[in-house]
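Encoded as structure tokens, here's the structure I'll be asking about.
Of the protein chains in this complex, all but one are displayed in their positions.
== subunit A ==
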Amino acid sequence: MSGKSLGLVFFPAFDWAITPAHPEREERLLYTRDQIVEEGLLDLPNIKEFRPRLARLQDAERVHIGVPGLAQLITDAHLVSAGGAITAAEAVMRREVHSAFALVRPPGHHAMRVVHGTRGFCTINIEAVMVEYLRRHYGLNRVAVVDTDVHHGDGTQDVFYHDPDTLFISLHQDGRTLYPGTGAMSELGSPGAFGATVNIPLPPGTTDQGLHVVLDQLVLPMLEDFKPDMIINSAGQDNHYSDPLANMAITAQGYARLTEKLGADIAVLEGGYAIEDALPYVNTGIILAMAGLDYSRVVEPDIARCPRQSETNTRYIAKLVAEWQDIWRRRDELKREAVAKAGDLWQRRRNIYYDDSGIQEQQQETVRQCPFCQGYQTVATQADSRAGGSRSAFAAIIPRQSCGVCRRQAQAAVHNAKQDGRHDHYYLQDKEQDTLEEI
């Protein structure tokens, strides 16, 4: 028996669904439950099952600014799912287990900092809530989040886009061919956090072979350089060859080897909608790999269906890896250039679509480039819903370890905006004080 102990938070939320026939519905983890219970995984001496706690609204509001309020936009299931991730993380922080896997739903990696509704099946970002919880309560600093879901982890990217202490690496099917359409190599983090966002868009049809080339030649060396205090895996499973919502060709063995190589401290389930043909096997493979057990016998019954990687894809991936290696090598120099170019204020405008809620959001984000701290940020947001309603808000965010100037300017920014009165709601998120208040 292996000496590696694994904590498992298994929360299938058998009584929660977006809608009855939605891919994110009650039975999504039913067959996974059947497989892991049938395998007897919960009876192995080095696997310990934990009951998820309920996250508090404050834990979610440490990350998100809900408009008009987060409480109105979420259900209890979201707080259990985020609480499950926190439970897994705490078991690792307290050294009760070597690593932990939060096999929970609903997922979270498409939920951005500002929340108007549900997008990509996500309302709150459970990994981000977990990371900020650990920073608040355990003094954790440098974190790497490796998102292996087939969809670009746009929500997690957004939450940490200005944070140089969080390395966010997303491997995903190229956004030109799949929801949410983002995740190009050019999205590298705002100037102050340049290079802490790494997007690796892979061509449809990428197999285990291509995935492991990227992992070995890019992801693992980046982690080596970044030296995080903790590695988190956003363990989406929809790169599987049988997934109905995407076009990749990864197998359970491919996922298990990835898990073993990555050696994540905490894995949190994200997507994966081949609920019957993939999830039971992929999850079993991941659990065995995390527990240091032999996973070589986890093979899908229909493995013969899995296509081989085309020569074109092999060449494309080799080129992609080479380009990224070049950017990574020059990242300090590129960062200096980006900071110099941005000057005092860095700004961007974006349109964000909420597919599950039918909301179109326009956002203008401003970051003060501060030489003494991470710099405060403001967000002006307006959401137009399919049903016809419109809602706007202005928020200022004071970062952790903020300097006095940024703190005062952020407070002033939100009060000035309120005096101008062009928005419906005004928020001040103070990460130093751990508060979110409506002004």
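Please note the rule applied: a residue touches a chain if its C-beta (ideal position, glycine included) is under 8 Å from a C-beta of that chain, and two chains touch if they have at least 3 such contacts; residues count from 1.
One rule holds for everything that comes next: contacts and distances are computed from a predicted model.
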Undisplayed chain, where the name is taken from the UniProt record, one of "Hydantoinase/oxoprolinase", "Cytochrome d ubiquinol oxidase subunit II", "Multiple sugar transport system substrate-binding protein" or "ABC transporter permease subunit": "Hydantoinase/oxoprolinase"
Residue among A:59, A:127 or A:300 that touches the chain left out of view: A:300
Among A:259, A:284 or A:429, the residue in touch with the chain that has been omitted: A:284
For subunit A, residues in touch with the removed chain: 1, 10-16, 20-21, 25-27, 30-31, 33-35, 37-44, 49-52, 54, 75-77, 80, 276, 280-281, 284, 288, 293-294, 296-301
